[in-house]
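Here the complex is missing a single protein chain, while all its other protein chains stay put.
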Amino acid sequence: MRLPRQLEFLSLPDRFMAVSAWLAPTIGALAVLLLEFGLWFGFKVPPDYQQGATVLIMFIHVPAAWLSMFGYVCLAVSSFLSLVFRHALADAAAKACAPLGAGFTALALATGSLWGRPMWGAWWVWDARLTSVLVLLLFYLGYIALRASIEDENRAGRAAAILALVGAVNLPVVHWSVNWWNTLHQGSSVFRVGGPTLAAVYLIPLLLMALGYTAAFGALWLVRIRAELWRRKARTLSLQAANR
Amino acid sequence: MKGLNALIRRELSLAYGGGGGPLLALAFYASLVALLPLAAGRNPQMLGAVGPGVAWLGLALASLLSLERLFERDYEDGALDLLAMGPVPLEAVALAKAGAQFLAVNAPLAVAAPVASIALAAPASLIPMTILTGLLGGLAFAFVGGLGAALALGAKRGGLLVAVVVLPLFAPPVIFGAAALDAARNGSSPVTGLLLLAAYAAAAVGLTPIAMAAACRNALD
Partner (left out) sequence: MSVKRGERRLFEGLDLLVQAGEAVALTGANGSGKTSLLRAIAGLLRPESGAVAFHGPDGAPLDPDEARAAATHLVGHQDGLKSSRTAGEELQFQAAWTGAGPDGVAAAIAALALKPLLELEVRRLSSGQRRRLAFGRLIASPRPLWLLDEPMAPLDAQRRTQMSELMQAHLKGGGLIVAAVHDPLPFKARSLEIGA
């Protein structure tokens, strides 16, 4: 199947290289600015009456949790494009996306655990959110493992793309089932981030941090796609040189 | 349809023979169950608390054992070419293969599950529910697992890879089945858990063959 004309510009790697050459550093600089402001505002907020200074972890944790999901959406969309349109750039994008998404997911889990220690008195509690984020991390790891285990790169890319789409179909089911499971085994009441109790003073730094994380993700993603395209080009050239 | 019949007979004979089959899975399952009291202690109360859950989870783990060979054996020796060019779509071939896997591995495991469950201090009244969840869950494990096996075609260390790819996908059926068992043990209604498990199994049977066929075509291309 051919790509619709509106998206055709994406299929030109040269065009992508030209645009991303300035886009990646621009977004990267934006990310640094946003994160600096976000942290600065974040350290100025008064301690929460329940959580004390621990509330600061939220500014690191919540955007990471958001990106863990956003990253999977990016992975699934890239995989869909690469599978349906057999599109090399989309495949490179999917490949570049997975470790980033896994990284942010791991960060979300680690910060969630750090936050849990003072809040719940344990490093790990089988709370619905943490559990579904953990399963999400396992999805990323399965994707990376599958991709790394098949030697033929085209074949590996397409098998991994199928898995990413299967995962995208399954994630809502996993999320829902874990929530349901949580209601069955209701233990102590769990503090929820982003609930209606969140005071406005926390919103501004949280928003800045979320935007900063997203920009950082975008910049890193572009850089990784560029690196992947370069790697492929180098491989093609060395193969040509060997066959000459 | 003659072709499909022949295929189903062949798949069953392959699934039961050749070192895979029910014996391997049952032996693994029995060993797993036997090790639990050695690790968790033989106190019936403690065992009763985790036993049924472990017996249920063991079904998921044991169903992984012979999955690796499900598509790989036909891929290695060229039979997958013949199957891909056959009179029925590759989706139907995938359905037949995963169905045979269910009959050869998951169904015997489901029948063995009550024995394990009782050995792990579950009450005898749980037997019908254990078999039922074992059968429904077995369908889900066989088909989702078959998808993992098809995706891992041509990979190094296929067996381990199938487990890594497939186990996270097992989360919903494991939750649903455990909920049904738990409800049955506490005397409340297991219907919700059973219905959810049945719905998941039905979706797996209906949808995964499409993805399995796509994965096989990709491996042949």
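All chains are identified by letter, namely A and B, in their written order; residue positions are counted from 1 within each chain.
As a convention for this text, a contact is a pair of C-beta atoms (placed from the backbone, for glycine too) under 8 Å apart; a residue touches a chain by one contact, two chains touch by 3 or more.
Nothing here was measured: the structure is a model prediction, and the numbers come from that model.
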item	value
Per the touch definition above, residue among B:L35, B:A49 or B:L82 touching the missing chain	B:L82
Residues belonging to chain A that touch the chain removed from view	152-154, 235-236, 239, 243
Residues belonging to chain B that touch the chain removed from view	2-3, 5-7, 9-10, 13-14, 17-18, 73-74, 76-87, 220-221
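One rule holds in what follows: only the chains that are shown with their structure count from here on.
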item	value
Centre distance in Å when chain A and chain B are each reduced to the mean of their C-alpha atoms	31
Parts of chain B lying in touch with chain A, wherever the complex brings them together	147, 151-158, 161, 164-169, 171-172, 175-176, 179, 182, 196, 200, 207, 211, 214-215, 218-219, 221
Chain B partner contacts - residues on chain A that touch it in the complex	135, 138-139, 141-142, 145-146, 149-152, 155, 158-159, 162-163, 165-167, 169-170, 173-174, 177-178, 180-181, 184
